[in-house]
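Only one protein chain is missing from this complex, and each of the others stays in its spot.
Presenting chain A:
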């Protein structure tokens, strides 16, 4: 999944003098106020932090309240979806006009019917709503499915994503991974697709090497998927 990145940040946290006794707690509290809000400085939503206070010295700010400025390095996990990134999320609601999904448990995504490709047809089966692909009967999207979609836009205030299922490599994630050949052949422009495949292979590899300690929730799943992909290709 794209959109997640890890970065190192040099931060200065200003603490009220009353916190001088419990600096570590105060730092954690300050950092936790950043969580789940979009920050322009970091260009992303902070999902997790790992602070590392280097020295015991702090600068005292002159002023009415002598705030303490503590320098620290923090590893931050950031979520910053940009247009045309490929994201994955769990479907929570399906209606004739839209599919609603939740990404990483906190960000809501909606895919309106004009952004769902014609291949998918809305049906009600056994009282449950589902989108079924006309070409591949097994390719279904219903409540609980993990879907992969492209980002159209991202509302930074409420962390709401507007997505699209127009592209061929979007849809039910499990089906797409299991049936690479089927959907990659379905599209007539093979060159574009091959380029896309190579890119997809590269980026996961790069990520694996760079972020060994990435506390992603989906890390294990991704490793399994990648191993599976490698097996299929060899």
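In the analysis below, a residue touches a chain if its C-beta (ideal position, glycine included) is under 8 Å from a C-beta of that chain, and two chains touch if they have at least 3 such contacts; residues count from 1.
By our rule, contacts and distances are computed from a predicted model.
According to its UniProt record, the chain left out of view corresponds to "RNA polymerase I specific transcription initiation factor RRN3 protein" among "pyridoxal kinase", "GST C-terminal domain-containing protein", "CDP-diacylglycerol--inositol 3-phosphatidyltransferase" or "RNA polymerase I specific transcription initiation factor RRN3 protein".
When the omitted chain is restored, the residue from A:5, A:71 or A:100 that touches it is A:100.
Here one chain is not drawn; of A:39, A:162 or A:179, the residue touching it is A:162. From the options A:39, A:80, A:108 or A:179, the residue with contact to the chain not on display is A:108. The chain not shown here touches chain A at positions 36, 92-93, 95-98, 100, 102, 105-108, 110, 112-114, 155, 157-160, 162.
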